[in-house]
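In what follows, a single structure is set out as structure tokens and then discussed.
All protein chains but one are shown at their positions in the complex.
And then subunit A:
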């Protein structure tokens, strides 16, 4: 009678394993990600019910407590947003690589940065502090993560009715400064959620395949081309 609902996880720093099951999962595998038997489902489930993984990329979601990491992950994984159904992440939830975002937990979880292939770094556009802390997160990442780690900056909660505290241009400027791709997302509406994970997946796939005849995948360009503004998707 464990009360835990399996899809529920805790909202804090969330490493998502960009798991790569060889079988498709939930029928929602990005077709552009298949190649040589290696299917890159962006689905962040690690190994549900004995699925076979040829290769798994470890993608972690990091950022301040409450910025919506778990919600983003669940939106991507299950295509759902259940308001008020999340509980704060404590420690690490390995099914979806969810870890706590509160500052002190970093010293427990940064060991996992070491073998992360990609990090989605989140802030909450309605919470200035979470944006101000991005630099501290980047410092932490540079200290503990692999030097080739793929980083993407995400400004989440653009759907929020709360007043916006961080302008999109601020996010863009910071991202440019650190040379990382950027987009604004909403776990609630789903805006750019799929794109964020799939862009990371594509980048990782291209890196690992090193196909000589294919043009180099350009993550920045891809993101710029595909990203949607928050204006057009408001429901």
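General observations
Criterion: contacts are C-beta pairs under 8 Å (C-beta built on N, C-alpha and C of every residue); 3 or more make two chains touch, one makes a residue touch a chain; residues count from 1.
Here, contacts and distances are computed from a predicted model.
Per its UniProt entry, the chain excluded from the display bears the name "Growth hormone-regulated TBC protein 1", taken from "Pyruvate dehydrogenase E1 component subunit beta", "superoxide dismutase", "Growth hormone-regulated TBC protein 1" or "RecA family profile 1 domain-containing protein". Annotation: of A:105, A:137, A:182 or A:197, A:105 touches the absent chain (contact as defined above). Counting over the whole complex, subunit A has residues 1-6, 8, 10-12, 17, 19, 46-48, 53, 56, 65-66, 84-95, 100, 102-105, 107-109, 111-112 touching the chain that is not drawn.
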